[in-house]
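What follows is part of the complex, with its chains left where they were.
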Amino acid sequence: MNTRIAASALALMGSTASAQDLASTLPEAVSKVAPALEAYSTDALFGTVWNADSLSLRDRALVTFAAKVTRHEVDDLAAYTALALDAGVTAPELSEAITHLAFYTGWGNATAAAVAMAPVYEDRGIASADLPGANPDLLPLNEETEAARQTMVQGNFGETSQGVVDYTEAYLFRNLWLRPDLAPRDRSMITVAALIAAGQPEQMTFHLNRAMDNGLTQDEAGGMLAHLAFYAGWPLVFSALPVAKDVFASRSK
Amino acid sequence: MNTRIAASALALMGSTASAQDLASTLPEAVSKVAPALEAYSTDALFGTVWNADSLSLRDRALVTFAAKVTRHEVDDLAAYTALALDAGVTAPELSEAITHLAFYTGWGNATAAAVAMAPVYEDRGIASADLPGANPDLLPLNEETEAARQTMVQGNFGETSQGVVDYTEAYLFRNLWLRPDLAPRDRSMITVAALIAAGQPEQMTFHLNRAMDNGLTQDEAGGMLAHLAFYAGWPLVFSALPVAKDVFASRSK
């Protein structure tokens, strides 16, 4: 590659994920149909981007998984599931992630993801009983913040669709977000990743602020944007950049 | 589920569609990979949302089908085809729906849908001859309304792409919309559903107004938004809410 960014060795540290894991996400057909795409994959994407300091390998694997679920890219999701598990995302966390993404990117994406993931879970002996159930003890809720959110949404949209308003409160903010087996910071991170990957920058302000309130750093958010340029495509990231810029600016005041 | 909305019994009335039909849309893998997602599906989505009064079961099945075609979710479209037929959508209506959606969400979505639907039609003995042909007697056209639409579009975009302007008049407004085997109200409803599911709120004002002119009620539109929150994901519905709010407000003056 004629690039100014030197491809680093495939040295993925800090977990058991390996260069082999990343290579396993690249279908063999790529080398036969587009050798240049194979080279970009190996050198730029796997060699440089995945090794950049801004985001941990575990977070990159989780963000990539979320982007692929959001885009209904289920054909090779098994390889990304294995990669995420090897990179330190736990099976309960991945389970929670698709449940979360069912609400944030649509039921069909999540159920199709489950179909793609099931063989990997079975291979690794991960059983239903090892995964979060329907009724865990929920995390505590900040009632004041939630009351403010609910009042605003009720006022804005109660007359438009009371159903949306009610379901949002009952299923999302008083239930899903409080489930303990995926950290709020991670829920927020995959929600933002999903919004970028789905081309919904107009919904990002609330969730990127929430992500940073939940512990995502500005460096990590910037690293996620750079990472997703590859997995969601450059234009979606360029539509997300101005929103991120405004959120960062508003928080530094 | 720790929700304030009690899950009702799976009592789908008014048609032959049954709890079994809804359950058939949930791949078995979901229970193995994400038990919580299975619980949300059974309790919240199938038990509560599908039973809400705002929209009939038949309309929910048609709207869900349209959203899935729009999102190219063909892997499980056979189950949704069967569900729609059981819920009272006729085979000619579904046939017209994918033809309509070819124009409104892209040819590839509709042709892939046909591939997924064909085995269901064959199983049920629905033959080509039972379905609407190329040249039915068209519904009457309001020439005045169409002339106004055409003049506006010609003025706006004739110099940009005369092809788009000509095809829009010839194929859509003087042909597709006048085909008799799917009611204008249903064409409008699936068009709005497709715009929500595709993330195109900027095109919704015209079509939601048209839908309501064609008989869709405000309650039904609000119910459709709540229903699609599950099938298209919350953020797409939150981007559609302000448009619906404005349309409702403009019509109540």
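Couple of notes before you dig in:
Order of writing sets the labels: A and B. Residues in every chain begin at 1.
We adopt the following convention: contacts are C-beta pairs under 8 Å (C-beta built on N, C-alpha and C of every residue); 3 or more make two chains touch, one makes a residue touch a chain.
Given the structure is predicted, the values throughout are model-derived calculations rather than measurements.
This structure file shows 2 copies of a single chain, while the whole complex it describes contains 3 copies.
Throughout what follows, only the chains that are shown with their structure count from here on.
Between the two copies, subunit A and subunit B, the C-alpha superposition involves a rotation of 120 degrees in steps of 5. One inter-chain figure worth recording: subunit A and subunit B are separated by 28 Å, centre to centre, where each centre is the mean of the chain's CA atoms.
Considering their complex, residues 1-5, 26-27, 29-41, 43-45, 49, 52, 54, 67-68, 71-73, 75-76, 197, 199, 221-223, 225-227, 229-239, 241-242, 244-245, 248 of subunit B touch subunit A.
Residue ranges on subunit A touching subunit B, taken from their complex, read 72, 74, 95-96, 98-99, 102-115, 117-118, 121-122, 127-128, 131-135, 138, 156-157, 159-164, 166-172, 174-175, 179, 194-195, 198-200, 202-203.
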